[in-house]
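This is the structure I have questions about; it appears just below.
Complex shown without one protein chain; remaining protein chains in place.
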Amino acid sequence: MAGTAIRRRLSWQRADVLAVQREARRAYRLSLRPPDWSGHLPGQHVDVRLTAEGGYTAQRSYSIASAPQQPGIELIVERLEDGEVSPYLTEVLRAGDLLELRGPFGGYFVWPAGDGPVQLIAGGSGVVPFLSMLGHHRATGGLRQVRLLYSARTFDDLIGQAELARQPSTVEVTVTLTRGAPAGWTGLTGRVDARLLAEHTIPPAQEPEVLACGPTGFVEAVANALLELGHDPIRIKTERFGATGGP
Amino acid sequence: MTDPDDAVARRLDANAAAGPLAELFTVDLTVAMATCAGCGNTAPLAAHPLYAHAPALVIRCPKCAAVVLRYASGGGRLRLDLRGARLLTVTLDGAAAHGLSPVQ
Partner (left out) sequence: MSFVSRGFTGRRRAVPAGRLPPGQYDVGDGFPVLSAGPTPYTSLDRWDFRVRGQVDEERRWSWAEFQKLPRESVVVDVHCVTSWSKLDTRWEGVSVDTLLADVVTAAEFVVAFSDGGYTTNLPLADVTDGQAWVVDNYDGRPLAPEHGGPARLLVPHLYLWKSAKWVRGLELTVEDEPGFWESFGYHNYGDPWREQRYAGD
């Protein structure tokens, strides 16, 4: 029973591309309908494979942005200037195309079980798996306390603005902009450091499950600051994404 | 070119190896606890640093940086080197909950 489920999800399948829409300054939202999809856990990712004439392939992993309760899946892809796959996904791919993918994968960096508080910390497009988690939390009417601290370069770089604006009262979203804020910005500015974490995240005394996702340097700085503040490493989970643009 | 950040950025978490490892394992190996054969450190495989841009996936010990696991698919073969892992512990409940029963 489980065996067939596994084998089905392992194989590459060709998803219909329903839409490719601009999400933020450098990010695009891909709406996909895989022909064979039995759901995912919030926080999981898929592998995407591109094949050129002659058989050359390039493969990358992308977190799923949409909640499991939503039909199909959505990916949010940040365009990397010197990338090989992301420029294709954001500029060449369009509705009506087929995109090869497999998944979902990864049972580690997923929405934590239980009723305890959850602290999410995102840098840049590291917010993507958290959009899926927050969507799931909202759809299931969860009562646990959830906070998201989201660091982006500028206002125009913010991903998931529409979703983040419609969170239930159990969810508190704090945004900090690191490279300048527009006139009238009332949110935070500056990088995520120990001081900012101390002021705007769930304190270690409440023993939150902490998930941090973003560029490698961001995640490592955040993880170190969390330990400094007294969080138990056993309740800190990280997901780093690096320069995925290289061959 | 010499920015050390570039080198940092090439290190990922082994969480990203879940897809390739699923070519070989029926459970989600990234939720397994791995014990380093060198220093004995034990941590979830997903929390190990992953070097994905080498000719193969290279997963290293988060404590001593020794190679714990190497995996590659190429030339019509899958290759796995587990010399650096003294022990892999898969919690079946966890594997079932996370890897086999996705949220509907």
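We just call them A and B in the order they show up, numbering each chain from 1.
One rule holds in what follows: a residue touches a chain if its C-beta (ideal position, glycine included) is under 8 Å from a C-beta of that chain, and two chains touch if they have at least 3 such contacts.
All figures in this text were calculated on a predicted structure; none of them were measured in a lab.
Just so you know, the chain we are not showing touches A, B across the whole complex.
The chain omitted from view is touched by exactly one of A:19, A:92, A:113 or A:143, namely A:92. Contact between chain A and the unshown chain involves residues 14, 50-53, 55-56, 58, 82, 84, 88, 92-93, 97-100, 246-247. Contact residues of chain B toward the unshown chain are 1-2, 4, 6-7, 10-11, 49, 51, 53-56, 58, 60, 65-67, 70, 72, 74-75, 77, 79, 81.
Everything below uses one rule, namely that only the chains that are shown with their structure count from here on.
Centroid to centroid, with C-alpha atoms defining each point, chain A and chain B lie 20 Å apart. Only residues 2-3, 5-6, 9-10, 38-42, 44-47, 61, 68-69, 102-110, 113, 136, 215-217, 220, 237-243, 246-247 of chain A touch chain B when the two sit together in their complex. Contacts from chain B toward chain A in the complex involve residues 5-6, 8-13, 15-16, 18-20, 22-23, 26, 28, 30-31, 44, 46-47, 52-53, 94-100, 102-104.
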